[in-house]
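Would you mind keeping the following structure in view while I ask a few things?
With one protein chain withheld, the remaining protein chains of the complex are depicted in position.
Each chain gets a letter, A and B, in the order it is written, and its residues are counted from 1.
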Amino acid sequence: MDKFVIEHLTVSYSDGTESLKDISLNIPPNAINVLFGPAGGGKSTLLRVLNRLNDLADVAFVSGRVLLDGIDILDPKTDVIALRRRIGMVFARPVVLPFTIRGNLTYGLELAGVRDKSRLTEAVERSLIQAALWDEVKDRLDEPAIALSGGQQQRLCLARSLALEPDVILLDEPTSGLDPISTGKVETSLQELKQIYTIVLVPHSVQQAARVADNAAFFLQGELVEFAPGKEIFTHPRDKRSEDYIVGRFG
Amino acid sequence: MITNSTPSSAKRNLIQRLGFGLITLIAMLTVFLILMVVGYIVVLGIPAISIEFLTGFPSDGMRAGGIFPAIVGTILLTLGTALFAVPLGISAAIYLSEYAPENRWTRMIRVAIINLAGIPSVVYGLFGLGLFVIFLRFGTSILAGSLTLAIMTLPVIITTTEEALQAVPQSFRTVSVSLGATRWQTIRRIVLPQSQPGILTGVILGLERAAGETAPILFTAAAFFLPRLPHSPLDSTMALPYHLFVISTQVPGMPIHIQYGTALVLLVFILGMNLIATVIRSRARARRQW
Partner (left out) sequence: MKSRTTASENLITAIVKGTGYSAVIFVVVIFIFLLSQGLPTLREVPLSNLFSTRWYPIEGYYGILPLLLGSLIVTLGATLIAVPVGISTAIYISEISPRWAREILKPLVEVLGGLPSVVLGFLGILILAPYIRQLLYISTGLAAITGSILLAAITIPTIVSVSEDALDAVPRSYRDAALALGATQWQTIWKVTLPAARSGVLTAIMLGVGRTIGETMVVMMVTGNAPVMPTSLSALFAPVRTMTATIAAEMGEVATGSTHYHVLFFIGIVLFFIALVINITASAVVFKSRKRSERILS
């Protein structure tokens, strides 16, 4: 069964801009699903709808359904807190919380009321291993997270969301500020993680999209133009607009 | 448009030199003023300072002895002010920073805060007298004085706290929410701890103001001739600013050194608080994790 089923989703902000227009999309599990396209296309908005983070923004109007494992998460009765624990998110700039490395990783679990020290320690180690950061920081877990390099901080943010053992990981241009080596490490981690999690990624370049995507959706000005397996869309896009963008005629 | 009104650059430079000289002179005048004020009080007040002065009770109609009850009174009033103003002020600031939408109701709150900040201190005294002392029958008491000073201090605490909260990066809140935090969890675990030094600084500066005020306590708390310590919050009390006021205006034959000594103690109290606030502020800036 598809992880996310999006039906006729429309989102517009209170200043009138329509961010997403009648989007319908099925996101399969255990794959790297990429949302790509030029700026303003609605990709980040869609990402934030998936974990209801758009509630924080100045959204005036949302219609349609978004089903996660068959249940509509846009339903007002949804337990948004529990939803957000099932869905991890990594942002474009690494935002480490003003705690130690360990504190960053246990934050989400502590919010949920987990106090068992062994469980917390296990989560710290597991998530750092999954984010390929364990070897680098295992001896300094109690140092401030701000002391890490940019690439390490971003991997810490990835580990932080993994600590909650979510089903889904959302990433919004996660490597945009990182050097090529760190970028490579993140992309490699994602390839391993997709076996456990469903990944939805907004890449910061078409090249990255082509590198990692199992499936890719092209967004243009709030519309979903095309959604196809990665192998197909980047070599033989069906829509002319997708082709123009991929080839670089506009950007 | 900058136009040259004088043809020769020598004249222009002369004007600049004179102008700068005048401005510098005036600025130095201000500095001189400040140093003189502090200097006078320190130099003429130190001779009066002694253990007996600081811990003893007044005698001979205030003309001799110590000012201990006044010191205690000011401390009690400051604590009382803090008791009422700090929780209320911080909570109101949390509302403004973390909960309030930007609409006309919120603007109304901000206008009210500006109003409260602008009310003359003697009008607060009038209000405190009418409401707390007379109408609510608290009498001239530490309670009435503290409540009056608390309302007066509220705008300062709300404003500085709100700024301290706003200084915490928004990205922290976003991340916290994405990890499944409720609004209050984010505030309690991240926003408040990170803004603590800023809040503390603001509180101390606000209380510093309250400690030095005379008009609000004139008829709500202060007593002149009360050579014992207050027994309860419903007791009136001596207080340093009021004491200084009375001994410098209404007691004939008041020894000058005691007047300066009292002024010095008040000054040290106030400037001490200022110093503590400044130290907290700069140490926090150095230790910030963002």
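Keep in mind that, in the parts below, a residue touches a chain if its C-beta (ideal position, glycine included) is under 8 Å from a C-beta of that chain, and two chains touch if they have at least 3 such contacts.
Please read these numbers as outputs of a predicted model, since none were measured by experiment.
Chemist: Looking at the full complex, which residue from B:Ala48, B:Ile71 or B:Ile151 touches the chain that isn't shown here?
Modeler: B:Ile151
Chemist: Please pick, from B:Val43, B:Ala64 or B:Leu271, the residue that touches the omitted chain in the full complex.
Modeler: Answering carefully, the residue with contact to the hidden chain is B:Leu271.
Chemist: Quickly run down the residues of chain B that touch the omitted chain.
Modeler: Given the touch definition above, chain B has residues 2, 4, 12-13, 15-16, 19-20, 22-24, 26-27, 29-31, 33-35, 37-38, 40-41, 88, 91-92, 94-96, 98-100, 108-109, 111-123, 125-127, 129-131, 134, 151, 154-156, 158-160, 162-163, 182-185, 202, 205-206, 208-209, 211-215, 218-219, 241-242, 244-245, 248-249, 256, 259, 263, 266-267, 270-271, 274, 278 touching the missing chain.
Here is the rule we go by: only the chains that are shown with their structure count from here on.
Chemist: Taking each chain's centre as the mean of its CA atoms, how far is chain A from chain B in angstrom?
Modeler: 49
Chemist: Mind listing the chain B positions that touch chain A in their complex?
Modeler: 169, 171-172, 174-182, 185, 189-190, 194, 288-290
Chemist: Which of the residues in chain A end up touching chain B in this complex?
Modeler: Residues 51, 53, 56, 81-82, 84-85, 88-89, 91, 93, 95, 97-99, 107-108, 110-112, 144, 146, 157, 160-161, 164 of chain A touch chain B in their complex.
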